[in-house]
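The other protein chains are all here in position, but one chain of the complex has been omitted.
First chain written, first letter: the chains are A and B, and each begins at residue 1.
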Amino acid sequence: MSHGHIARGAAHDLRVEGTGVENESGRVLLDVQDLSVEFRTGGGVLEALSGVNLTVRQGEVVAVVGESGSGKSVTALGVMGLLGNGRVSSGRIMWDDYTDLATARPKNFRAIRGNDIAMIFQDPMTSLDPLYTVGNQLSEALRLHRRMRRREARAEAIDLLGMVGIPDPGSKVDAYPHQMSGGQRQRVMIAIALACSPRLLIADEPTTALDVTVEAQVLSLLRDLQRDKNVSLMLITHDMGVVAEMADRVVVFYAGRVAEQGTVDDILQNPRHPYTQALLRAIPRPSTPRDEPMPAIAGNVPALHEMPAGCRFADRCPLVHDRCVEQPPHVAISSEHSTACWLATDDRSSAVLEGSPA
Amino acid sequence: MTLSATLDSRSQGQEQAPLLQVTDLVKHFPVGGGLLRKESPPVRAVDGVSFSLGRGETLGLVGESGSGKSTLGRLVLRLLDPTAGSVVFDGQDITTSRQSQVKPLRRRMQLIFQDPVSSFNPRMTIEELLLEPMVVHGIGTPTERKRRCVELLDQVGLASSALAKYPHQFSGGQAQRIGIARALTTDPELLVCDEAVSALDVSIQAQVLNLLKSIQQEQGISFLFIAHDLNVVRYISDRVCVMYLGKLAEVGGSDQIMAEPRHPYTQALIRSIPAVTASSSRVERIPLQGEIPNPSRPPAGCTFHTRCPLRFDACDQDVPTLHERDGSLVACHLYRPEASA
Partner (left out) sequence: MIGYAIRRTLYGLLVLFLITTFVFVVLRLIPGDVVRLQLADAPGVTQAQVDALAAELGLDQPVFTQFWSFISGAVTGDLGTSFETRLPVTEMIVERLPATLELGLLAIMFSVVLGVPLGIISAIRHNSFLDQSLRLVSVAGISVPNFWLALLLITYLSIWFGWSQPLVYAAPWENLGTNLAIMAIPALALGTSAMAAVSRMLRSSMLEVTQSNFVRTVRSRGAPERLVILKHAGRNSILPVFTLLGLQFGNILGGTVILESIFSIPGMGSLIFTSVQMRDYPVVLGCVIFYGAVFIFVNLLVDLVYAVIDPRIRYS
């Protein structure tokens, strides 16, 4: 396993070298620019994303973390063009520098979906068709994109199931989704996503349903893929341990906006946004005292239809000041470690750093 | 905090009978065998599990994915009929009672799902979803019920504007909190939380854990807490059961099991916990070696022997049973009383 460690270190150096936005360190594969998404509901139009910027470079692992309900899945679904009753209200989703996925026609999209970009969904229990065997659903992907014959596809499906660590793949290939545990279904989802060797894999909480040993297995599978085939990975997760283990860069979401983004060390060791700081404090650790309450963030995220005009974290922020309530904080898009917080641009930033966890 | 946790919930005082007593519980699922196909040996999802749970106690349940945790949770609530063994809830054996006798007990035990959205009727509003259990069990007057809905939503950190919405309009984490609110509507005494906090971000997870703890302190609810995040399980649980392939591998006090895991599988599990470290000190986790065995044809002897780094001769033939070792219970030949002598 040590060679992996070296390879990872090298990738890290490369990326630090080029601190610009786009450069030779890896071309930008996915470039989400100022993306806003609205949902039409019975109660009117809700804006779930408001001006999100995010890039994923070739071969890079970008972790997306943040408050539940902050729009992580919606961003992913936007990239996949699977927003359902939602729509992109402004912004662009540039794929590989030439296609804007926000305005792509369904036909062009279909060629990219599954082939170039694949997605693993958050919800393993309901994301498989209950009426077909998992083998059938796997072979469907193989036959669609790799033009395999039925026989070949079945053999390949069994291989893939084995690869993601399903016991006895030869017989599980004929199992229906309801006959599998949550973790097994999640691995089937991963196998389906891998079926067509995509260039970008969007994984929405791929290991949430897995125990830590299987999680380690799946992550090492994803890492091999990223390393050997130079696949980019957009990894949505709540587990900071997974972030620390996998990510090159981290994007922190809060209430439909990006609160902070930077390298994994920037975010985990030197967080600047008060939300990120509070988030890191709330991680359960082996040393968390059991007889005290967990350090949660007081209060709740504002509802989508009553977002405040200023910083969206203002009413929960321990360091809130006048300016935060009046104006949304300004973000420098170009810098490698950017923070949507007035403290980052104002001189008070040093005060925050003292309060941040080591 | 007592460390001498064992199979019985002694920490809760010997004189009081446990709320839940599970004895030699077995659940086999038939495989294949439709009209045409031949039946192969059944999946042994749960294969002889015994434990007890005291009032106001939290028992953590961790283990390999597919080891039968959810199945065990559903057996405890009699949402599945066991193949063998018994579940005694508050002195009443619910394995043999008829469904009609189980129904009044349903109010006193609730399940919070791994996956809340799929268990909700997509056409019901959150208000209807929250009201339903109260109506079914005839709790309160309509105005009281309505007030309780708002109260519960507030308790789980959602605005009352959520009442008029539909399940698919919520993010995974929000939906999970609705699931918790729904389970609390009937004031249960036992709550089975099947990965209830897995989908939550850490700050809301912290909120929900605090919420569960405070409810427990106020109302004395017992939790059977199934989760994968061992740090979370350690935090919330008094004792922890570790499952492997349908059997209990180890049972012990939660701090003790994390600090000094005995069973080789528990050790592998705890070694696999990802740490939040800087990228420079990043080490790849070494996944447990070997294939996960087929649960229809579990290995002979110790079911873990195919992957165990410490296995020795006895392991391939003799099935290890749970033995006490320094307050923990371990099913491993390394800790057999005669071996330790």
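In this text, contacts are C-beta pairs under 8 Å (C-beta built on N, C-alpha and C of every residue); 3 or more make two chains touch, one makes a residue touch a chain.
Remember, it's a predicted structure, so these values are computed and weren't measured experimentally.
Q: If the hidden chain were put back, which of A:80, A:166, A:209 or A:279 would touch it?
A: In the complete complex, the chain left out is touched by residue A:80.
Q: Of A:57, A:113, A:312 or A:337, which sits in contact with the chain we cannot see?
A: The missing chain is touched by A:113.
Q: Which is it among A:189, A:203 or A:234 that touches the chain not included here?
A: Residue touching the absent chain, from the options given: A:189.
Q: In the full complex, which of A:46, A:144 or A:320 touches the chain missing from this view?
A: Within the whole complex, the residue contacting the unshown chain is A:144.
Q: Need a quick check: the contact residues on subunit A for the chain that isn't drawn.
A: Subunit A touches the missing chain through residues 80, 82, 84, 106, 110-115, 118-119, 121, 123, 126-132, 137, 140-141, 144-145, 176, 178, 189, 192, 195-196.
As a working rule, only the chains that are shown with their structure count from here on.
Q: Could you pull out which subunit B residues touch subunit A in their complex?
A: Answer in residue numbers: 1, 29, 31-32, 40, 43, 62-67, 70, 114-115, 117-118, 157-159, 161, 164-165, 169-174, 176, 195, 198-207, 209-210, 213, 228-232, 234-235, 254-255, 258, 268-269, 272-280, 282-288, 291-296.
Q: Provide the residue numbers of subunit A that touch subunit B in the complex, in ascending order.
A: Listed in rising order, the residues of subunit A that touch subunit B are 1, 4-5, 8, 12, 39, 41, 43, 65-70, 73, 122-126, 165-168, 171, 174, 179-184, 205, 208-217, 219-220, 223, 238-245, 263-265, 268-269, 278-280, 282-286, 288, 290-291, 293-297, 300, 303, 305.
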